[in-house]
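Structure below; questions to follow.
What you see is the complex with one protein chain gone and the rest in place.
A and B label the chains in the order they appear, each numbered from 1.
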Amino acid sequence: MTTSTHHGLWSILWGAVVAERHGTVLALLIAGSLLVGAGILWMLMSVPTRYRKPVVMAVTFLGGLILALEFLAGSEKWHPLTDFLPTYGNVQMVIGSFALLLGIINLFMIHGQAVSKRTKGWANSLAFFVAFFAIMMAGFVKDYATAKAVSGSADSIFTVFFEGFLMPLSSTMFSMIAFYIASAAYRAFRIRSTESALMMITASILMLGLVPAGLYLTAWLPEPLSWLRLENLSAWLLVGPNMAVQRAMAFGIAVGALAVGLRIWLSLERGSFFDRQL
Amino acid sequence: MTETMANWLAAHSTSIIIWCAALCTFAIYSVLYAENKFYRLFEHIYIGLAAGYGVYVTWSELLGPKWWIPMVYDGQWYWVFAAVAGSMFYFMYSNKHVWISRVIFGFFMGVAAGGMFRGFYEVYFPQIGSSMKSLAPGANGWWDTASALVFYVLLFSAMTYFFFSFEHKHPAVAATARAGRWFLMIGFGAIFGATVMGRLTLLIGRLNFLLNDWCLQQVVPDWKSIYFKIIAALVVVVLIALIVNSIARPKQKNSTSSASEE
Partner (left out) sequence: MNILIKLQQIDRRVIYALVVVVLAVPLIFHPAGHPTLVTPEVHRAFEVIDQIPKDKMVILSSAWGPSTESENGPQTAVLMRHMFMKGIRFGIVSWDQAGSQVTYKIGTSLEKELHKQYGVDWVHFGFKLLNEAALRGIGTDLPTTMKNDKLGKLVSRLPVMNGIKDFHNIGAVVEISASGTLEGTMIYTTQPNGLSLLYCPTAVMSVEAYKYLDSGQVKGMLNSAVGAAQYETLIGMSDVTTQASITTWALSTAHIFIIVLILLGNLGYIASKKAARRQGGEASND
């Protein structure tokens, strides 16, 4: 067989495998694939202990190989891996989405135990379940209900749950930090050294330079001294010294990040997670 | 009846949302006074809503259109294997076969690590390049030279501080590292100032909602109303009384308040 016939045969075979199917054939293919998948999982469960770490190492390496090769090997004219990346990204998104229930299962175990054993605060755990199912059901009913009135009601209820509860609860939780910052500024921030004084002066110039108060506080300064105006000082601090310092910190982190990345990719990393017996 | 309910909800949803949002805001802020059941209840409601919403949106915007519909309706049967791979996550709950979950976690960690070559090149090579600043006078004359010199001094002294490969014994190195520590404080001061600004912005957003959306639209007609003036006056009086009380009475050593201390 010639090379072109060889390639043609592979593409016909590949085309036959990935061709879209419908009806009974589709159902059979899905069922068959599930059996094959179950078989793969059963094989993995039977892998002897001494081969487990090499399997994990091999999968970790192969997972990173595509992105590494896509960067290191390829040119403007020949880039098959770059063309493959959108599909690869979609596959990763789908597989990664299946991890969604991991956290949910944990939450259900904790709160389910609280409700079933009627421990202290079990009513809160019950509220957790009510809220969980309420917003989930409202969302699914609004998307899948056929009756317009039902989906319309569900849409309004979902909007109330999202905009009336989820959004404000989320925003408010985060905004509480502002109170703690104010309290810490008064009770904990002590200028005990020249370094902390420098830090405080920089912070003050920045805070005032970015808001109208700073503009008005130093607007009276004449033109020759305009560089002392808070907005100009603040801009210079950010673009000059701050930028240099941030870059120095980034250079320090860069090499370390590269080393850690290499260690993870080649499964050389140590630690409680990586050293655990498989 | 469903249609009546749907119409009523659609007509009143704005008011309902604003009142619910105000209730949630006050419930969460109540913990600032003291730990209480109201706060705990809404905290659990928040977790439930976030988890339930996460399930819904992951299905409706990811798994549904990218996995289920192509597999079942578009005939792309091979997507089943994505579910097989995804099921490996749940071996985390098996004592005997927990290692299988490490395979899929390892895959994702490997993908992230594999991108580091491109990451290092794309992020840091331009950074190194733009650090080579010219000392020649530019559009702003000698000010450009001075700026470049200041940049080099700050960059090298801050980098020296982070250089741990050898001890900073030599006086020149020690002095440079010490100066670097000083200059790092400028960066930390900038971060602190920006953090204060960011966190206060979040609080301003909530207070803006409480005052201009809830209070102004649902409670008082406008800021000139007598109700608002009475409430404002009461708030000022209470605040002054609290401050005077705090100053006049020494603070109790063993406070009964259970809200977390900073």
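Note that in this section a residue touches a chain if its C-beta (ideal position, glycine included) is under 8 Å from a C-beta of that chain, and two chains touch if they have at least 3 such contacts.
The model shown is predicted, which means the values in this text are computed figures rather than measured ones.
K.L.:
Among A:A114, A:A127 or A:L210, which residue is in touch with the absent chain?
P.N.:
From the options A:A114, A:A127 or A:L210, the contact with the absent chain belongs to A:L210.
K.L.:
Return the single residue from A:L107, A:A178 or A:I264 that touches the missing chain.
P.N.:
Counting the whole complex, the residue in contact with the absent chain is A:A178.
K.L.:
Tell me which residue among B:A22, B:V111 or B:M185 touches the hidden chain in the full complex.
P.N.:
B:V111
K.L.:
For review purposes, identify every residue of chain B that touches the missing chain, sorted by number.
P.N.:
32-33, 50, 53-54, 57-58, 60-62, 64-66, 69, 111-112, 115, 118-119, 122-123, 126-127, 129-130, 187, 190-191, 194-208, 211-212, 223, 235-236, 239, 242-243, 246-247, 250-251, 261-262
K.L.:
For chain A, which residues lie in contact with the unshown chain of the complex?
P.N.:
66-67, 70, 82-83, 85-90, 92-93, 96-97, 162-163, 166-168, 170-171, 173-175, 178-179, 181-183, 185-187, 189-191, 200, 204, 207-208, 210-215, 231, 235, 238-239, 242-243, 246-247, 250
In this section, only the chains that are shown with their structure count from here on.
K.L.:
Considering the complex alone, what residue numbers of chain B touch chain A?
P.N.:
2-3, 5-6, 9-10, 13, 16-22, 24-25, 28-29, 31-32, 40-60, 62-63, 66-67, 71-72, 74-90, 92-93, 97, 99-100, 102-104, 106-121, 123-124, 127-128, 131, 147, 150-151, 154-155, 158-159, 161-162, 180-190, 192-197, 199-200, 202-203, 205-206, 209, 262
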